[in-house]
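All protein chains of the complex are present and in place, except for one that has been dropped.
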Amino acid sequence: MARPVTDGWLLARALRTPGNTLALDPAGWAALIATARAEQMIGTLAYRLEGLRVPQAVARLLADARASAAQGRVVALWEAEAARRAMAPIGVPVVLLKGTAFVAADLKAGQGRSIGDLDILVPRDRIDAVEAALISAGWEWVKPDPYDDDYYRRWMHELPPLIHRERDRMIDVHHTILPLTARITPDAAGLLAWSVEVEPGVRILSRNDMLVHAAAHLFADGDLAGGMRNLWDVYCLVDQFGTNGLAERAAHHGLGREVARALRLSAALYGQGARLNPADHLYLRRLTARDGWGRATRPFTRLGFYVRSHWLRMPPAMLVRHLWTKWRGGHRGDIV
Amino acid sequence: MRHVFSVRIGPIGFRIGSDWRAPIAQMESLYTDYPGPHDGVPDFNVRLFAARPWRRVIRPSVMIGGDFVLPEAAPLPLAQGLLAAEMGMNLQMALGQRRYLLLHASVVERDGRALVMTGMSGAGKSTLAALLGTRGWRLMGDEFALLDPATGLIHAFPRLISLKNAAIGVAEAAVPDGVFGPLLPGTPKGDIRHLVPNAAAIAGMDRAADPALILFPRFGFEAAERYVAPSEVFVRLTQASTNYVAMGERGFDALTRLVTTVPARAIDYPDTDRALAQVEALWRDL
Amino acid sequence: MSDESQEVMPQDGVNRRRALMLGAVGATAIVSIRPALAQTAASVVTCEIPVPDPGRAGSYIAADGSLVPSGTAGAFAPPGKPYKGDAVKVALNGGQLPGTSYEQNRAYTNYIRRLQSGTSGFTCFASLQMPRG
Partner (left out) sequence: MARAESLRIVHLDSFTAVYHRSSGITHLITAPAPEILATLGEAGMTFAALTERLATDYDLGDLDADALAARLDELVASGLVSAA
């Protein structure tokens, strides 16, 4: 390397070619670990580097991260099981999304992955029944703010978040994978119809739909926060299952462009590389905006993507109203 | 970051970065006899930074960041930058430590055996540990006991001793040759002054010890002591641990082993002299 | 493992049959340990814990915190009024509930530790198990 890498590429290269980390000096290791923690990928890195002859201090730290991820997996699967038990009486299976789905099905993308909330997908016409079943099983509303609540119910693709009163864990109940205000409307019924059972009452999306969801979440919804991790998911899913039929499925959901971009960017970061267009480079600049202390960098690029994420989600007049309400409420959003 | 200081406290390495020189200079001076992180790689990072670039110079206030952060943590004035650094290090341990079961406790050692003192803030566990450290005991730490699930041993974590309010005068009188940090008046926790652990504590910080007695001291009452049942010790220590649940089965095994093999007593004490005598008597009777 | 394991787990045919109380419907035998740092900030000062649950008013509280018929030897009459959250917090951390003897305090705090979801005061108890300053 001509000059030391000082952004998210340090992490991307370590994941792509673990053996190269053996050339790192102590400062390089410190930067890699801080970056991986900030991107919530320390568990992923720890599994990826397992067995390498890294310095002892690093080996200990990575062993801790693996133990922590293993415990996170237990807790995530138990939340899924709790939701299954709560929803069994109303006959709605739990369709797991994102991290919990990966660990439930033992996918490569789930190895060491940090998992926050439990995300599930349910049929839109059963959402009231699901809400009632969860509340009777001990989940409670998180947000008392009436604007937020109203906003969720009218415009979002999910219920306002619920938290379990004894276990302190959140559940996000989705009825589709993009906000209703977004300009793209994926086939939510099709997602459910093509889902596959991993055990009785517990299902995950089909492999192509998991990729479509990851891409939708990254490029048609969010501001790319957590993007390095999401693209690692994409890389692992493609590596494990290939892309057979993916383009057709993505087109069916109206997300062909987003899926194609996810494939290019994940290959650029973690795989064999890809032919990138100018916009792709801008995305990568945002995705890797992280320094060796784990700090967010490139504030203007981040701000641009933050505004874009809202633009995608809402019609302009609504966006103005939303940002105004948020601003008045003192929420500035996590843009820097 | 502009200014950087790395240090190892017991088994744990830290890298502290700061937008200002002053907190780093204070740490360099107070931690002067401490080694650096194993292999040069820190376990945790702490960042002291200005909320907005201009707040580096205009009414400078220190935000605490790091690998693990609590939302809504309030900034401290730059004059309390040393406290900010110490809080940042504690926070990394409280939120991020996964190798050792972390017990909010002070620990001293004699003959390879550890006395663990836990209880609410203000119970005097820091002060007692500091005083015992001058009377034939080795101070292992005043904030966290690091219980190793693999061995059942307690590892030392002798960071600067954090003395609050009345304890400052007590320690200054009892440890006249001690090295103290600057007096930090008016912090969110009252007046604070740090005491550097003595040479024996620093030189011995890589020696783990076998836990032999758990004490729940309580200051401000007539001298008394009582037996504490294992189940009560268990529940109280789960609540005195910031990572018990996150440690999973390793935490369960470590803690049940501790409470079923190590005796526990609650002691009330009216003044520190009495407390020290009570501790010595209990220790003799083990 | 402690010596008690022998007592609790009789080997078939060796020990004499030990009395086992199944308890009344509505009592509880399980307490779950919650994380000490991941709590939502519930109000500690304003919540209250009745001892015992109003549904079992009149019961006495035994040393281990279980509810027993009133007048049972070695058990304690219930306190007249519910305890405030902050008083319970102090007691759970080794302090004393106001106006109690040592044994009485232990019985009441054991009762509170055994509170389970659905019992009055449980949410308050749960919110008390928060990190200390």
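We just call them A, B and C in the order they show up, numbering each chain from 1.
Note that in this section a contact is a pair of C-beta atoms (placed from the backbone, for glycine too) under 8 Å apart; a residue touches a chain by one contact, two chains touch by 3 or more.
What you see is a predicted model; the values in this text were computed from it and never measured.
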Answer key for B:Q26, B:S61, B:N198 or B:T238 versus the chain not shown reads B:T238
Answer key for B:G81, B:G141 or B:G248 versus the chain not shown reads B:G248
Residue list for chain C contacting the dropped chain reads 1-2, 4-5, 8-10, 12, 17-33, 64, 66, 113-114, 116-117
Omitted-chain footprint on chain A covers residues 71, 74-75, 77-78, 81-82, 167
For chain B, residues touching the missing partner are 229-231, 234-235, 238, 244-245, 248-249, 252-253, 256, 259-260
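We adopt the following convention: only the chains that are shown with their structure count from here on.
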Among line, ring, star, complete and other, the chain contact graph is complete
By Cα centroid distance, the chain farthest from chain C is A
Per the C-alpha centroid definition, the whole-Å distance linking chain A and chain C comes out as 42
Chain-centre distance (mean CA atoms) for chain A and chain B, in whole Å, is 37
Rounded to the nearest Å, the gap between Cα centres of chain B and chain C is 31
Each of the following residues of chain C touches two or more other chains, namely 34-35, 38
For chain A, residue numbers touching 2 or more other chains are none
Touching chain B in the complex, chain C uses residues 1-2, 31, 33-38, 92-95, 102, 113, 129, 131-133
Given the complex, residues on chain A that touch chain B span 25-27, 29-30, 33-34, 37-38, 55-58, 60-61, 63-65, 67-68, 70-71, 74, 293-295
Per the touch rule, the chain B residues reaching chain A in their complex are 1, 13, 15, 17, 37-43, 45, 47, 65, 67-68, 98-99, 246-248, 250
